[in-house]
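With one protein chain held back, the other chains of the complex are shown just where they sit.
Naming follows writing order (A and B), and every chain is counted from residue 1.
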Amino acid sequence: MPQTTIYVSPRSLGAPDRRPPAVATAELARLFAGSPALAGVTMTIQGGRAIALLGPNGAGKTTLLRIVSTAIRPSYGSVEVDGLHLNRDAAAIRERVAYLSHATGLYDDLSARENLAFAATMIGTPDAASRVARALADVGLEARAEDRVGTFSAGMRKRLALGRILLGSPSLVLLDEPYAALDVDGMTLVDDLLAAWREVGVTVLVASHAVGRLEPLLDGRVVLERGLVVDVHGEGVKHVPPAPPAAVRPAVAGAAR
Amino acid sequence: MKTRILGLVALAAVIAATAVALFVVPPDQNQGDAQRIMYPHVASAWLAYLSFGVTALAGIGWLWKRDLRLDAVAHSAAEIGVMFTAFAIWGGMMWGRPVWGVFWQWEDPRLTTTALLLALYVGYLLLRRLSDDPERRATRAAIVGVIAAVDIPIVHFSVEWWRGLHQTATIGSPDRVLNPAAPMVFVGSLLGMLGAFTLAWLYLMIRRYQLARAEAAREEARRMDRIMTARTVEAAR
Partner (left out) sequence: MNALRRDASVALAVARKDAIAELRGRHATVSTLFFAGIVLLLFGFALGPDADRLAAAAPGLLWLAVVFAGILAVSRLHLLETDDGALEHLALYPVSRQAIYAGKAIGGFAVMLLIAVLVLVAVGILFAVDVLGAWPALLATAVLGAAGVAAVGTFYAGITVRLRAREVMLPLLMLPVLAPLLLGAVKATAAALAGDPFGELGAWLQLLVAFDVIMIVAGAATYGYLLEDG
């Protein structure tokens, strides 16, 4: 599938040097049931860059993506997306971010087309019917468009979830293990998408284990381990090691010390 | 220290108001000595409403300002409110037995309303226990606290009507004393009891809030400790 066929909706993003950082976190930490999934991440990701989030299972990659997507709130620290603060401007952030998570968020009883049509209404996609048809074609699900998603394999679900991202015009795309469950064609599709987004200046943050495959497609990489950034390479990403304890600020007021 | 003085004053006031209600006020013409239960009963019911109002307002405050101290206030008020609600129900039953001949009088709107209040807020407290993340817990509790509070007046009206849409208030209902024709000595005694109970409520609120903050501080210290451990382990590698 040649990459030129994929329709990635453009968005006016401003000159690269004048864009605010696509993602800026300060001492970001999140606990689940008292145990830290992120233990204090301070980094900035430059707008328009494609960055890999690497690290073993349980390193905090998914937690970081979920926080940036506004799905969950941080326990400590702060996040800004395109200069918008997570606590104040979550609604504006949602308009700019597209998120492919582990869970596809698709409805089993709806067909592929119905799922995308629903998403198009929710996103507010103009010209929805033709955009849905286009996205279905782009992810290679045209033939199964009228089938219920409950009958789909994991790989097909993943393709459909990718198609949903194509319905919006995000400035930041978050991908959590995009290659997982996909066949060879599907993996090529992800490669093409990454290239297409990069071309139009969309920032991409992709959590993956497929280091070798991603290497040529990306500008830089961040390595997480046990909730902390342990290494940073390449361009477009900066990282500050954890500050002393006093610098960790609760995300809400009135957290007792 | 100030809180301790408040506590002693509240204790003295409750003892004094109880003494007045027991020995100074004459027995009621119709109900005799049983009517004396009315003083703490009405005072408890008032404090239950006050507590649940505070829970709702503090909950809205949390949703708005995201300040965990407000959540501690909401939690404290709900717990104390449940206590006073239970006390009010118990008082109502003790009063009902000699006056009506039964512990539970379905025709009394106060009793049935209060029982529903107890159910609403026991649910609130149970929900709080099901979340181990302080912010999630605060948000869920705040929402449930708000819904419960807006439900209270509807519960009140519906039960009042349910008893009989075209019936006048039952003779001997506890709030009879509050009507203007009642002798001053009854009114004075009731107001005294209300004041004394409210002081006691204030003392309990402060103490419960301090306890909630101490619990939060311990939880917070444990969380911070886990984060720092994670950092130290990583730094040592």
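Basically, a contact is a pair of C-beta atoms (placed from the backbone, for glycine too) under 8 Å apart; a residue touches a chain by one contact, two chains touch by 3 or more.
Quick caveat, the model's predicted, so the values are computed rather than measured.
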item: For the chain not depicted, the shown chains it touches; value: A, B
item: Given A:25, A:104, A:171 or A:208, the one touching the chain that is not displayed; value: A:104
item: Residue among B:159, B:196, B:212 or B:227 that touches the chain left out of view; value: B:159
item: Chain not shown: contacting residue from A:73, A:144, A:159 or A:198; value: A:73
item: Touch with the omitted chain, as defined above, among B:147, B:185 or B:221; value: B:147
item: On chain A, residues whose C-beta touches the chain left out of the figure; value: 66, 69-73, 90-91, 94-95, 97, 99, 101-110, 114, 118-119, 121-124, 148, 157
item: Residues of chain B (touch criterion as defined above) contacting the omitted chain; value: 63, 116, 119-120, 123, 126-127, 130, 135-136, 139-140, 142-144, 146-148, 150-151, 154-155, 157-159, 161-162, 165-166
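Here is the rule we use: only the chains that are shown with their structure count from here on.
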item: Whole-Å gap between the CA centroids of chain A and chain B; value: 47
item: Complex interface listing, chain A residues touching chain B; value: 29, 31-36, 39-40, 73, 75-76, 87, 225-228, 230, 242, 245, 248, 250-257
item: Of all residues in chain B, those that touch chain A in their complex; value: 65-72, 132-135, 213-214, 216-217, 219-224, 226-228, 230-231, 233-235, 237
